[in-house]
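All protein chains of the complex are present and in place, except for one that has been dropped.
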Amino acid sequence: MRPDRTPLTLLLIGAAILAVGPFAPQWTLFLLTVALAKGLVVLGLMMLLRCGLVSFGQALYYCLGAYAAGMLGRLYEVSGVFTLMLAGMATSAFVAFVLGFLLARYRSIFFGLLSLAISMILYGLLVKTEALGSSDGFNVLPSTLFGWRPADEWVRYSVLAVAAGVAVIAALAVHRYLGTPLGRLAPAIKDNEIRVEYMGASARQAVHVKYVIAAALAGLGGALAATTVGHIDPEMAYWTTSGEFIFITILAGTGSVIAPFLGALIFGIIQTVAFDISPNTWQMVLGASLLAVIVFLPRGLWSLFRRRKAA
Amino acid sequence: MDQLVAVLIDGIIYSAWLFVAAVGLTLIYGVMKIVNVTHGSFYALGAYAAASITGWALAQGMPPSLSYPVLLGSALLVTLVVAPLIERGILRFMYVKDEVVILLITYALFLILEDAIKLVWGVNPYFIAEPYGLLGSFDVMDLTYPYYNLILVGVAIVCGVGLFWMLGHTRAGKLLVAVIHDTEVSRAMGINVERMYLFTFTFGSLLAAIGGAFTAPTVSVVPGLGIEVIVLSFAVVVIGGLGSLPGAALGAVMVGLVRSATIHYLPQVELFVIYLVMAMVLAFRPRGLFSIAEARKI
Partner (left out) sequence: MHVMKRAIVAVAAAALVPAFAAAQDAPLKIGVVSFLSGAAAGPFGVPARNGAEIMFEMLNAGKVPAPYATKGFGGAPLQMNLVDESGGTTVQVTEFRNMVQRDNVDLIIGYISSGSCLGIAPVAEELKKLTVFFDCGTPRIFEEKSYKYVFRTASTATMDSVGAALYVKDLKKGKIKTIAGLNQNYAWGQDSWKDFEASMKNLTPGVKVATSQMPKLFAGQYNAEISTILGAKADVVHSSFWDGDLEAFILQAGPRGLFKRSTVILTTGETAMYKLADRIPDGVVIGARGPYGPFAPDNELNQWFSKTFQDRYGVPPNYAAYQMAQAILGTKAAWERAQAANGGKRPDTDQVIAAFERLTFISPGGKVEMAIGGGHQAITETAYGVSRKVKGKMTVANVKRYPAEMVNPPDGVKAEDWIANGFKK
């Protein structure tokens, strides 16, 4: 058995981002930060996908996390970036804990569609709420780091540094979790749930736990996206947003906890390049790239990085 | 009382539209186990083809009464060109993949078709309003409804009954039912499953295109037309039970009536009432109202 290189790789990538950041052009910092935020959501989706579950409604938790962070600033003028992220995480995790009692009983397409319905209800509620700007949403206060606000030209780098730190910690935690007995249950649940039950483990409970973790990650990503982008709106809960997350999950592959972040980054690059080179037909470019990945890299982009194992 | 009648009529018209738009989705899922996002593209293709071909024919001096068969013909034409191309050219290589991966493939195809439609027809709207007003209208209480709405209801009934009859009483239909229940055994029994898939995909897409074609006279055919239909028809089909034909009919009627009643009595919640119904049904009947029990594989 080879030694587990993932934690070291993660730390190295994190360090590399911190080291190169000050010299990279500003717009790439933003692109990277958004990719890290989305990557957190995808990390949760990847965990669910490992037990064969696909949520078409993960945008629910992304949006909840973003609104939790945004409301804290709007109502109580809280701007501490870690407080906001904790709030986003906690809100999403709590809602997922409650909804999990219902959703953990569902499998395959029905799990996906029920989560879709719930996220669309949140979308409808937010659009109805004129006090929160309805479909236009509202601006999020610039965040601070323990009360300290970096100088203008360092804002992007600071946000990126926080995002990179959070992403590395989250990825390490998930990596650890996947190695625990409960985490290792995932492929078994995917393969055959009844065997899991016969072994004495509860599939429903395992799914419930994973569902809450995935939601917490999505809430964290949402809060991070809110402070990065500076504006939130109900579109964050719309089904096309969920679709984008699944798109990235498949693009990335489930091979490693690094894959979601890589997938999100590549997705961001494809999207912005498509916008740049063909403003009139960027959807076609996006669709064609997804198709190409599925056809040529069935295990996702991550398979490019994985050495073929000896038989 | 008056309002109750209006609720019923509005509800039935909307249900008919929903049913035609959604029934192909349930057929394709039943046979092929594909959640087909390109369904929305075919709806849009049907609408665009119908609007442009019928509009052109009318401009050439075709008598307006002929526009109804031309609507149907346009849907048929565009589907016969595009659907087999997609099934033979791409989808058939993908059947070995996960259900979710195939869903994503159809999503990618949907994105591509969305821009392809834009390249062919541009972004400006198409109208063919003639067929809508042509037949005149009837009054119920003090409300006026064009007869064209009855055509939509008729199309829905023909589609539903026709499909039901075909599945139960024709050879092709019976073979399809066999494939729905067990693909592997059907293949072993010598059924040409490949051909069944091609047929089903084309036929299911045709139903979507017909939905689009017969809606075209009542709307403006614009980019993005298909997106709304996708999630709406998913909701209908899921409420009824994926793959179930009577389920799709019941789902359409339920959603249609609930939406109509909401608009008349409680317009504030119209925005998410459909998803509320969907969540409620799934909460109590996890596989929808008409679901086929699945054996637990050990």
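For reference, chains read A and B in written order, and residue numbers begin at 1 within each chain.
The working rule: contacts are C-beta pairs under 8 Å (C-beta built on N, C-alpha and C of every residue); 3 or more make two chains touch, one makes a residue touch a chain.
As the structure is a prediction and not an experimental result, all values here were calculated from the model.
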Selected residue (touches chain absent from view) among B:129, B:166 or B:283: B:129
Positions on subunit A contacted by the hidden chain, ascending: 23-28, 30-31, 34, 127-128, 130, 133-139, 152, 155, 225, 229-233, 235-236, 241, 268-277, 279-280, 282-283, 285
Contact set of subunit B toward the excluded chain (per top definition): 2-3, 6-7, 9-11, 13-14, 17, 114-115, 118, 123-125, 127, 129, 132-133, 137, 142-146, 148-149, 215, 217-225, 227-228, 259-260, 263-264, 267-268, 270-271
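Simple rule for what comes next: only the chains that are shown with their structure count from here on.
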Distance between chain centroids, defined by C-alpha means - subunit A, subunit B (Å): 33
Complex interface listing, subunit A residues touching subunit B: 49, 54, 102, 105-106, 108-110, 112-114, 116-118, 120-121, 123-125, 127-128, 192, 194-195, 239, 243, 246-247, 250, 280-284, 286-288, 290-291, 294-295, 298
Contact footprint of subunit A on subunit B as seen in their complex: 35, 90, 93-94, 97, 99-101, 104-105, 107-112, 114-116, 118-119, 231, 234-235, 238, 242, 268, 271-272, 275-276, 278-279, 282-283, 286-287, 296-298
